[in-house]
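Just one protein chain is left out here, and the rest sit where they should.
And now, subunit A:
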Amino acid sequence: MLYWHPFTAQAHGKLMQSLNTYRAGPDERGHFGIFGGRYVAETLMPLILDVERSYAAAKADPAFQAEFRQLLAQYVGRPNPLYHAKRLTEAFGGAKIFLKREDLNHTGAHKINNCIGQILLARRMGKKRIIAETGAGQHGVATATVCALFGMDCVIYMGATDIERQQPNVYRMKLLGAEVRPVQSGAATLKDAMNDALRDWVTNVHDTYYLIGTVAGPHPYPAMVRDFQAVIGEEVRNQILAQEGRLPDSLVACIGGGSNAMGLFHPFLDEPDLRIIGVEAAGHGLDKAHAASLSGGRPGVLHGNRTYLLQDGDGQIAEAHSISAGLDYPGIGPEHAWLHESGRVEYVSVTDTEAVEAFQRCTRLEGIIPALESSHAIAYAGKIAGSLPADHLMVISLSGRGDKDVATIARALGDIHLGGLV
């Protein structure tokens, strides 16, 4: 008798009881339907199980939750506004547009929410050394920030390509006391940074905590990161009820790994009449180089979980491409893969060019410079808002600010001088 059979039976029982909800996952083994799980080297398994136990205890501990909430309020600056973007609304010519201002958080993106939660967990587990991967550098900056706050050693793995295109964030991490280790393998982007972070973790398993930045990786990370990010959706619910007296009609968020999207979506998944849209990065186009795992990939196993992956016919992982470093990853969180297959969430994609246009539009019309990642959500909202009635309430996750992307935008627009200067 193989020893996990009882868990499987329990999982089936739970699933049967909860078919009327999209919010009950994952099961005891970390599975969202067939997705998720714990596909890691044996060396890491005992630690992964320890993280799972420790997080379950922390989640149920009012003192842990209170400290998390207090730091979100006093350190991150939550709640951030749900802003009625009148000029974008006017320009799109239809739905009433709201921007959830994660860009106004300390460190400039939603990433800090999760980092606060996980650093409290790492401290609770007695860990002294933190490692993380980063693509755009926002998660790296947020991790370096909480490590400074809690006095922990911090090593950030970042692809050499990303280091090149996100220089300001690299320097911010160094100022915050983190060591940034360039990763040269593969395309030297987020996937490769995650490989090297896992290699570090397996080597330093006794004293190191891996602070994963998105709703991916082995269980319990996808569920844990989602729980920490769910504050986004919880605030939106309260704010839109206060401002409009009812729930929104649609939610739109960009997706790389998918943490800002999952944080916005999760509290609303069981609202029957709410349209939920995740926007992947179509890069140069879905028939060319892109990063849209759901639109252009198929299920596979990488980095600890089963999910949709960009891969060739032999199961080799393909290189993703997006102008936005934060979306430049060939996979997606397993809960998104499940929500895709269950049909609850619509997953669409937006090209580099469309994202750059939306970046400029938001900047000019609202005086808000959005991250290139968030610009994908704005771009898709712009495609559909015009065909929707004026009383349609649409919430877009403005997951981060775009200061870090100014040089990339300058290059994309052919402003060579500015591209060289910034």
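Here, a contact is a pair of C-beta atoms (placed from the backbone, for glycine too) under 8 Å apart; a residue touches a chain by one contact, two chains touch by 3 or more; residues count from 1.
Keep this in mind: contacts and distances are computed from a predicted model.
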Seminar exercise, completed: UniProt lists the protein of the undisplayed chain, choosing from "Cbb3-type cytochrome c oxidase subunit I", "Tryptophan synthase alpha chain", "Glutaconate CoA-transferase subunit B" or "ASPIC/UnbV domain-containing protein", as "Tryptophan synthase alpha chain"
Problem set entry | Contact partner of the left-out chain, one of A:45, A:73 or A:175 | A:45
Problem set entry | Touch criterion as defined above, residue of A:77, A:93, A:315 or A:386 at the omitted chain | A:315
Exercise. Given the full complex, what residues of subunit A touch the hidden partner chain?
Worked result: 2-4, 29, 37-47, 185-186, 191, 195, 198-199, 202-206, 299-304, 306, 309, 311, 313-317
